[in-house]
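To start, I am sharing the structure in question, which I have written as structure tokens.
Here we show just some of the chains, and they stay where they sit in the whole.
In order of appearance the chains are A and B, and numbering begins at 1 in each one.
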Amino acid sequence: MTDFFKNIPQIKYEGENSTNEFAFRHYDPEEVILGKRMEDHLRFAVAYWHSFAWPGGDPFGGQTFDRPWFGDSMALAKLKADVAFEMFDILGVPFYAFHDADARPEGATFAESLRNLEEIVDYLGEKQASHKAKLLWGTANMFSHKRWMSGAATNPDPEVYAYAAATVKSCLDATHKLGGANYVLWGGREGYETLLNTDLKAERAHAGRFLQSVVEYKYKIGFKGAILIEPKPQEPSKHQYDYDVATVYGFLKDFGLEKEVQVNIEQGHAILAGHSFEHEIATAAALGIFGSIDMNRNDYQSGWDTDQFPNNHAEKAVAFYEILRAGGYTTGGTNFDAKVRRQSLDPEDLILAHVGGMDTCARALKAAAYLLEDDTLEAARRARYAGWEREGAKAMLTQPLEVIAEAVVKNNINPQPRSGRQERLENLWNHYI
Amino acid sequence: MTDFFKNIPQIKYEGENSTNEFAFRHYDPEEVILGKRMEDHLRFAVAYWHSFAWPGGDPFGGQTFDRPWFGDSMALAKLKADVAFEMFDILGVPFYAFHDADARPEGATFAESLRNLEEIVDYLGEKQASHKAKLLWGTANMFSHKRWMSGAATNPDPEVYAYAAATVKSCLDATHKLGGANYVLWGGREGYETLLNTDLKAERAHAGRFLQSVVEYKYKIGFKGAILIEPKPQEPSKHQYDYDVATVYGFLKDFGLEKEVQVNIEQGHAILAGHSFEHEIATAAALGIFGSIDMNRNDYQSGWDTDQFPNNHAEKAVAFYEILRAGGYTTGGTNFDAKVRRQSLDPEDLILAHVGGMDTCARALKAAAYLLEDDTLEAARRARYAGWEREGAKAMLTQPLEVIAEAVVKNNINPQPRSGRQERLENLWNHYI
């Protein structure tokens, strides 16, 4: 046991009226909702990078956090893992997620980086064996080191493509070894800073081929998890190829991957792309590519990715409603790709930020589940489209334009608008929240 | 001759040093650029709706324009057409574009609206026969009347689907009769105000089928023009299904239409979707669906569609560069989907706004053509990707991950970043502008 979280107790469910800051008020892993334990619905994961690797810098300021594991040795990497699993235990989360670069020191060569990764993967494997938390997903950090500055699979330099291939292979191997439920690709540098120096078509072709080869490798090694793309419109790139769910879908169709790859949707990224979180989830569900979520909000005022912990359950309830309508997660989960503010210096801040986020999600899930079970909203939705069940309606979907047009004239069709009842449906939501 | 534009002369090219406000300084239709007349490159079109049908209102204020043709009779509709063709003559534009609702009064029934449309189409046909301007594209206004408030092809009410089918048939017939070069669909209400009352999946399916039936009808009547979708992310809808070029592409792929339908890209819509105009053009070109453009800018400060005339040739030059790289227009053109500000009350404002827009585009086209001909920028681009021409590079695109990974380790590949030279390329542009 390290002493980083000393004096912080394990967080337990104490119910809504608890006045204990170090307790769950809403998240009771054992509570059964719609026939499933809350823990199995929510499948919470802690992000290794934000909680253990981020030093607290921003574009105008440097490190604010003092963490005993900061540094570049394997010994410190193991200390970091020790503290991480202590936090997972305190929170009782079933999952975590990590990039290679979060967990191991960079080596002087690819081979050395790989050895470091393999050593830390073994260590994480031992940790998993003796603790509750398992791996929700692994991923490769192909955006921080300067070699990636112009892209990974879409880099103008084929050596970088090669390095990316080797990197993803190593991270997929690591994820497989650790029994990860998914493997995620976020292409933070797969895009451009300026069109003036970019061959859009070639880069897109390289990205498509790269993703095909990742899927092929998954089958080769027998990895059973899902391959997920995390869309984001921009930042750090001016434009990122995986802009949003609909863009990713068109890309997958083009490369024959729409049955092989799903999406990991982050709320903050949805907002940056001009969508609501629930829109992106509903779109992915409609297109058959919903996978998992990164649960972290942006500040609505800023135009960048603030990766804050969720704290408005009313807002999240609509998102969980769409997840439940989509049938819930299969391999996916609720990953807190969230960081405490850089002024939140204390170990308590790290723990309590997660506690607040977990309680927010639990409240949201419960509200969503009650509303779905009660069926009032779905009944209203069905009623709005009920005309399509009337005789002759669906037949139009196979008729040519001129046949329909003739009927319009003959029957003097003159459709009358009916209320969309938006405010009443919004009020309905507020009964459940 | 009406007397609306009395005293306004025909606009002629007088060269850069002209001090005549009523002259082109840059647009010389006969000037040959890259082997083609400037008129044939730019293929300018005037939008009937903004210049002749819009009364000058905004969400906080009513009509500001006094136009002698405002009103609902066929006689006034013909007066409007007379004035419109007088403006086309004054400007010397080769094209115009219109919606059914711009050109004919709404009838009490669909049949009456149709008769009105047919009568005005005949009148426009006579106009075309005796004037230069031809039809770049026709389209259906399926967003202004209250019947469309919840969508056209995606309406929850199948009667509206039927009415939309009849409407598009009538507009495609009209476009065909007038020899239109394209037919455009902009789905301003094909989206939603709130997910709470929306069946996203069903609406998307209806939209897809509807578009298939439009394409089928085009072949049936022998219309040779292109079918174009105009993407827009939102406004008036909170979310519009044709969000941007990449979204439309995924949609077309899903319904087997990616070879049949292209896009009409509007600068303002690109910006609202978080893209640059040139990005959307380059993306459409890379995906093989570039069709035409709506040349009108937003104000960068506002978050809505201001439909202003272009007036910054430096900015437009990058867009025309991408159009030229894509091979230029085939059936498409440069449509001014732009309106004078509601305080610009005078006939002179209408004319001079177009003159300024046409000169801006002409300057932009010339700068783009010189730079493309000179090849400096393209040479820099090719140099940046030259590594992919080296031995073994392209082979990687067929190799499995593990083979590439092995080579990385064996050859100790350690890619070194090279400058992206963005500022130098930006300076290069400024030589040409």
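Here, contacts are C-beta pairs under 8 Å (C-beta built on N, C-alpha and C of every residue); 3 or more make two chains touch, one makes a residue touch a chain.
What you see is a predicted model; the values in this text were computed from it and never measured.
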item: Copy number across the full structure, from 2 displayed chains; value: 4
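Definition applied: only the chains that are shown with their structure count from here on.
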item: CA centroid of chain A to CA centroid of chain B, Å; value: 36
item: Chain A partner contacts - residues on chain B that touch it in the complex; value: 109-111, 114, 146-147, 149-150, 155-163, 165-166, 168-170, 172, 193-202, 204, 206, 209, 213-214, 216-217, 220, 233-234, 239, 243-244, 246-247, 249-251, 253-254, 272-276, 278-279, 282-283, 285-286, 318, 322, 377, 380-381, 384-385, 387-388, 390, 393, 396-397, 399-402, 404-405, 407-409, 412-418, 420-422, 425-426, 429
